[in-house]
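The complex appears here without one of its protein chains, the remainder shown in place.
Take a look at chain A:
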Amino acid sequence: MSELDNANPLVFEITKDRQILPEEEDDSVTDKFDRREIFDLIRVINDPEHPLTLEELNVVVESNIKVDDDKNSVYVEFVPTIPHCSMATLIGLSIRVKLLRSLPPRFKVDVKIAPGTHESELAVNKQLADKERVAAALENSHLLELVNQCLSKRATG
(Lines give C-alpha, C1' and ligand atoms only; values in the text may rest on other atoms or scores of the structure.)
Protein backbone atom coordinates (compact mmCIF):
# COMPACT_ATOMS: atom_id res chain seq x y z
CA MET A 1 0.00 0.00 0.00
CA SER A 2 1.83 3.06 -1.21
CA GLU A 3 -0.37 5.69 0.35
CA LEU A 4 -3.04 5.44 2.95
CA ASP A 5 -6.50 6.73 2.12
CA ASN A 6 -6.84 8.33 5.49
CA ALA A 7 -3.42 8.74 6.98
CA ASN A 8 -4.33 10.32 10.28
CA PRO A 9 -7.73 9.12 11.48
CA LEU A 10 -9.42 10.22 14.67
CA VAL A 11 -9.24 7.53 17.30
CA PHE A 12 -12.25 6.98 19.54
CA GLU A 13 -12.42 5.44 22.96
CA ILE A 14 -13.52 1.84 23.11
CA THR A 15 -16.43 0.71 25.22
CA LYS A 16 -15.79 -1.33 28.32
CA ASP A 17 -16.41 -5.06 28.29
CA ARG A 18 -20.02 -5.93 28.68
CA GLN A 19 -20.98 -6.31 32.31
CA ILE A 20 -22.16 -9.81 33.01
CA LEU A 21 -25.56 -9.76 34.64
CA PRO A 22 -26.63 -12.39 37.16
CA GLU A 23 -29.33 -13.69 34.82
CA GLU A 24 -26.69 -14.31 32.15
CA GLU A 25 -25.04 -16.74 34.51
CA ASP A 26 -28.31 -18.43 35.32
CA ASP A 27 -28.51 -21.52 33.18
CA SER A 28 -32.29 -21.61 33.15
CA VAL A 29 -32.77 -18.22 31.52
CA THR A 30 -32.61 -17.89 27.74
CA ASP A 31 -30.60 -14.90 26.54
CA LYS A 32 -31.88 -13.39 23.34
CA PHE A 33 -29.51 -12.03 20.73
CA ASP A 34 -29.33 -8.30 21.24
CA ARG A 35 -27.68 -5.31 19.68
CA ARG A 36 -24.71 -5.28 22.03
CA GLU A 37 -23.95 -8.92 21.34
CA ILE A 38 -23.72 -8.26 17.61
CA PHE A 39 -21.68 -5.15 18.31
CA ASP A 40 -19.25 -7.13 20.46
CA LEU A 41 -18.73 -9.49 17.55
CA ILE A 42 -17.87 -6.83 14.99
CA ARG A 43 -16.25 -4.12 17.05
CA VAL A 44 -13.01 -6.07 17.35
CA ILE A 45 -12.56 -6.45 13.60
CA ASN A 46 -9.26 -4.88 12.52
CA ASP A 47 -9.20 -2.02 10.08
CA PRO A 48 -7.42 -3.04 6.86
CA GLU A 49 -5.33 0.14 6.89
CA HIS A 50 -4.51 0.92 10.49
CA PRO A 51 -3.57 -1.12 13.52
CA LEU A 52 -6.91 -0.13 15.02
CA THR A 53 -10.28 -1.77 15.38
CA LEU A 54 -13.44 -0.68 13.62
CA GLU A 55 -14.75 0.52 16.96
CA GLU A 56 -11.75 2.74 17.58
CA LEU A 57 -12.30 4.35 14.20
CA ASN A 58 -16.01 4.75 14.85
CA VAL A 59 -16.79 2.74 11.72
CA VAL A 60 -19.29 0.65 13.64
CA VAL A 61 -21.37 1.97 16.51
CA GLU A 62 -23.88 0.11 18.57
CA SER A 63 -26.77 2.35 17.60
CA ASN A 64 -26.36 1.45 13.92
CA ILE A 65 -27.24 -2.19 14.51
CA LYS A 66 -30.71 -3.69 14.45
CA VAL A 67 -31.43 -7.20 15.68
CA ASP A 68 -34.63 -9.16 15.77
CA ASP A 69 -34.04 -12.55 17.29
CA ASP A 70 -37.57 -13.80 16.64
CA LYS A 71 -37.61 -12.76 13.01
CA ASN A 72 -34.06 -14.01 12.53
CA SER A 73 -32.72 -10.78 11.10
CA VAL A 74 -29.58 -8.75 11.71
CA TYR A 75 -29.02 -5.40 10.06
CA VAL A 76 -25.70 -3.55 10.33
CA GLU A 77 -24.82 -0.11 9.02
CA PHE A 78 -21.23 1.07 9.00
CA VAL A 79 -19.66 4.46 8.38
CA PRO A 80 -16.41 4.60 6.35
CA THR A 81 -13.90 7.01 7.90
CA ILE A 82 -13.89 9.19 4.78
CA PRO A 83 -16.39 9.38 1.91
CA HIS A 84 -13.96 8.12 -0.73
CA CYS A 85 -12.52 5.28 1.34
CA SER A 86 -11.43 2.55 -1.07
CA MET A 87 -11.54 0.00 1.72
CA ALA A 88 -15.30 0.29 2.26
CA THR A 89 -16.06 -2.91 0.36
CA LEU A 90 -13.40 -4.86 2.21
CA ILE A 91 -14.66 -3.58 5.56
CA GLY A 92 -18.22 -4.50 4.64
CA LEU A 93 -17.12 -7.92 3.49
CA SER A 94 -15.21 -8.49 6.72
CA ILE A 95 -18.25 -7.59 8.81
CA ARG A 96 -20.38 -9.89 6.74
CA VAL A 97 -17.99 -12.81 6.94
CA LYS A 98 -17.50 -12.33 10.66
CA LEU A 99 -21.23 -12.44 11.23
CA LEU A 100 -21.67 -15.43 8.94
CA ARG A 101 -19.09 -17.32 10.92
CA SER A 102 -20.31 -16.27 14.34
CA LEU A 103 -24.08 -16.29 14.10
CA PRO A 104 -26.29 -19.34 13.77
CA PRO A 105 -27.36 -19.98 10.17
CA ARG A 106 -30.97 -19.07 10.88
CA PHE A 107 -30.16 -15.36 10.73
CA LYS A 108 -30.43 -13.23 7.62
CA VAL A 109 -27.58 -10.75 7.74
CA ASP A 110 -27.65 -7.38 5.97
CA VAL A 111 -24.58 -5.16 5.92
CA LYS A 112 -24.84 -1.69 4.43
CA ILE A 113 -23.04 1.62 4.34
CA ALA A 114 -24.87 4.24 6.38
CA PRO A 115 -26.79 6.48 3.99
CA GLY A 116 -24.86 9.50 2.75
CA THR A 117 -21.46 8.53 4.13
CA HIS A 118 -19.76 7.22 1.02
CA GLU A 119 -19.48 8.32 -2.59
CA SER A 120 -20.22 4.95 -4.17
CA GLU A 121 -22.63 3.84 -1.51
CA LEU A 122 -25.10 2.16 -3.85
CA ALA A 123 -22.53 0.12 -5.70
CA VAL A 124 -20.90 -1.13 -2.51
CA ASN A 125 -24.25 -1.96 -0.95
CA LYS A 126 -25.21 -3.92 -4.00
CA GLN A 127 -21.99 -5.89 -3.92
CA LEU A 128 -22.40 -6.69 -0.26
CA ALA A 129 -26.02 -7.78 -0.67
CA ASP A 130 -25.26 -10.13 -3.55
CA LYS A 131 -24.79 -13.56 -2.02
CA GLU A 132 -23.15 -15.02 -5.07
CA ARG A 133 -20.65 -12.24 -5.30
CA VAL A 134 -19.77 -12.60 -1.64
CA ALA A 135 -19.32 -16.33 -2.10
CA ALA A 136 -17.21 -15.75 -5.20
CA ALA A 137 -15.09 -13.20 -3.39
CA LEU A 138 -14.31 -15.74 -0.70
CA GLU A 139 -13.15 -18.22 -3.32
CA ASN A 140 -10.42 -15.75 -4.17
CA SER A 141 -7.57 -16.82 -1.94
CA HIS A 142 -5.92 -13.41 -1.88
CA LEU A 143 -9.13 -11.70 -0.83
CA LEU A 144 -9.84 -14.39 1.72
CA GLU A 145 -6.46 -13.82 3.26
CA LEU A 146 -7.16 -10.08 3.53
CA VAL A 147 -10.49 -10.78 5.23
CA ASN A 148 -8.92 -13.29 7.60
CA GLN A 149 -6.31 -10.72 8.55
CA CYS A 150 -9.07 -8.33 9.53
CA LEU A 151 -10.78 -11.05 11.54
CA SER A 152 -7.76 -12.51 13.31
CA LYS A 153 -7.11 -11.57 16.90
CA ARG A 154 -4.61 -8.80 17.24
CA ALA A 155 -1.27 -9.94 18.65
CA THR A 156 -1.08 -7.01 21.01
CA GLY A 157 -4.55 -7.42 22.36
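We take it that contacts are C-beta pairs under 8 Å (C-beta built on N, C-alpha and C of every residue); 3 or more make two chains touch, one makes a residue touch a chain; residues count from 1.
Criterion: contacts and distances are computed from a predicted model.
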| item | value |
| --- | --- |
| Hidden chain of the complex, named as in its UniProt record, picked from "Mitotic check point protein BFA1", "Phospholysine phosphohistidine inorganic pyrophosphate phosphatase", "Autophagy protein 5" or "MMS19 nucleotide excision repair protein" | "MMS19 nucleotide excision repair protein" |
| Touching the absent chain when the full complex is considered, from A:Leu41, A:Cys85, A:Val109 or A:Ala137 | A:Leu41 |
| Positions on chain A where the hidden chain makes contact | 10-13, 16, 20, 24-25, 27, 30-31, 33, 37, 40-41, 98, 101-106, 148, 151-152 |
